[in-house]
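Complex shown without one protein chain; remaining protein chains in place.
Then we have subunit A:
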Amino acid sequence: MDDLLADFIAETRDMLEASASEIVAWEADPSDRARLDTIFRFVHTVKGNCGFFDFPRLERLSHAAEDTLADCRAGRREPDSALVSAVLAIIDRIGEMVEAIEAGEDLAAGNDDGLVSALSQDPVIGIEPAPAATSKDTAASGGDKPGRAAAQRSIRLPVGLLDEVMKGVSDMVLARNDLSRRLREQSDDPALQSSFERLSAILADVRNSISRMRMQRLEHLFASLPRLVRDLSTELGKLVMVDCEGGDVELDREMVEIIRDPLTHIIRNAIDHGIEDPAARLKSGKREIGLLRFAARQSGNQITLVISDDGRGIDIDRIAAKALASGLRSSDELGLMGEREKQSLIFEPGLSTAEEISKVSGRGVGMDVVRANIEKVGGTIDISSTPGEGTVLYLQLPLTLSIISALTVESGGLRYAIPRSYVEEVMFASSAGVDYADAGARKLLTFRNSRVPCIELNDVLGSAPGENADQSDRTLVLIRLASDEILALAVDRVHDHEDVVVKPLAPALMQTRLYAGTTLLDDGRPMMLLDIPSIAATHGFSSEIRSRAAPDESAASRGQATGVPVILFAGLDGRRRAARLALVRRIDTVAREAIDIEGARAQVVINGRIFPLAGHLCGPLPEKRCRLLRLSDGQDELAYVVREVIDASWVTGEIAPSDGDPSIEGVALIDGKPVTLIDARQLFAERLGSTQTAGLLTCHLPDDDEWSRNILQPLLIEAGYAIEHDRCTQADLAILLSENPASASQSARTTIRVSSEPVGPDHDGSVYLYDREALLNALARARTERAA
């Protein structure tokens, strides 16, 4: 935050200095439109920046001045000398305040009513610039007053100079490395060594500071967003939640400054036009609270910043109508335009869809300025919106000189860097729980609960297989694409994490779509930085931006298009079955000895933990090693023993429910063949009664009715019983309703009969169902009987 504040102060001071001459010129000729525009931009920017910080006085002043100047620009008001003086007084006051903010003084005190009312057409108070304003003129012009320099000051430097220094330091590091090599070869003088060490340490520090000079984590920018959003949404009577991701992405300080302003505009727009008020949201079936999401990611020398809201989206028709009304496009032109093109119209100057000008947005200094600012630095901005569901803005920003954190890997004897932001995890193909499967041309990797497509880096690069070509020796780098898809990149070896300075590549090499840049290793040799998004796209993964569009949507549509993901396996009897992939946590292999079956109770030990076992009843266990599907319902886990895991697949059609067998959810067609889908929920219900709660007595409940669920069950659990839902499993206790003899067939060691009528003490041992005391006594009796 302090960084941002320092930037704000530096920027405002710069602008004040730059506009000083404009202000004088405007005073001389109030009808000068160009001057008016410059001053308008100044107060507009100040107003925008104030949104980041809590400076109500500054905001009020700049907003008032902006209002007045906007009137002048629109021709609603003629600038006269009185107005000019009033605006100048405000600008002076802004200058003073900025000085005060910098010195850390409290701004809350003070009254600007006089200044603001001087702007109105019929000033109540005479146009007397506050005496303070005149006396502080010297301060506004940048003089350093004693006693005010307590805060850390920041200065601005040309970026070119920083580049030069940076390059110089890089050269120094290489020279140092060279020197180090020669020293090792020729001298073992400790004095020389130690002074060389000192030099190295200093150089490392300098290098670090130089890097920091330019880079700033996006966090700094993100940190200010919740506050800004809160203030804007309160003002507009909306509820908005902020979600930021990728705050650790580092961006050129300059770039952060450049996107700050556009970002403010985008947020204003999203809250003002995008997100509906809470009532409207509830009406359309959304959560009351709108979500504004920021996600940043670095890909090679580009930063992608995605800003999405879940508001009402863009009304294309209204945009088109506006464009037509304001003469931006003719109706013929509009007729030829696709939806996306029409959406992009919001970037055109002069198009504002706000019906009424609010304090927040809709002055026509909007998305066109945003786009201009982004394009000025070589970035792009794109929009995609779904009516009723939200709007997503994509900002692509270049990163000409950047330091990124990278993972270095080896393939075919050469080292490559992978941006750390993509790397999810590194693992060895030989480790337990990782399983390869060749599915046609593509390798698939099964681990934990997911199937992950796997690409060989050697194949991608067309390089010769390295020494570790054997599949089981490969190291796998799991990569999460910006679309949230995961893929595994198999490499010969993983070396290290390193911070690397990325340099641009010659066009001919960029065209390979394999590399995003190059960097120099410590020994001065170049190393290529892999262009992960392009490689993924070349290998059939969705390109980063499009599918980022709406992660939730795409997931939903994928679900609709391809059905339920399942894992296909052969049970111990050899029959093909399937389990919902969502339930499969991972696939394990254990030795036969790890499985312990005793009567109805079966358990397996995996990594020192005991899991209930299922699936063992359908056939003989394999002799040596058993494959297990580890299923999880989110709370508990159980292991389902299988003969073979066949494949991951999708159930696209209907799942025909099966009547008789409760352990089967239904039958589905997979690749044209019927496959039974196991009902894991049922498995959990069965096993957990017997194993997780081992030691507890089990109990059958009478048929599922309100009473047994709401009254009896809590009572039983309190008394130390576990509920056994499967009627075919023997339980320690059964509770029967006297009125319902049909359920008497249940198998239980002890039975307690309950009656819905009050009963006498001798009445065939049954208990009145609302007699809590009697019930607890009966339970206690049942317990002791068993123990005896």
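Quick note on the criterion: a contact is a pair of C-beta atoms (placed from the backbone, for glycine too) under 8 Å apart; a residue touches a chain by one contact, two chains touch by 3 or more; residues count from 1.
Criterion: contacts and distances are computed from a predicted model.
The chain that is not shown carries the UniProt protein name "Chemotaxis protein CheW", picked from "Ubiquinone biosynthesis methyltransferase UbiE", "Branched-chain amino acid transport system permease protein", "Chemotaxis protein CheW" or "phosphoenolpyruvate--glycerone phosphotransferase".
When the full complex is taken into account, the listed residue touching the unshown chain is A:462, out of A:75, A:462 or A:608.
Touching the missing chain, out of A:412, A:433 or A:619, is residue A:412. For the chain missing from the display, the contacting residue among A:504, A:622 or A:666 is A:504, taking the whole complex into account. Among A:298, A:373, A:421 or A:518, only A:518 touches the chain left out of the display. The missing chain lies against subunit A, touching residues 167, 170-171, 173-174, 412, 414, 460-463, 503-509, 511-512, 514-515, 518, 520, 524-528.
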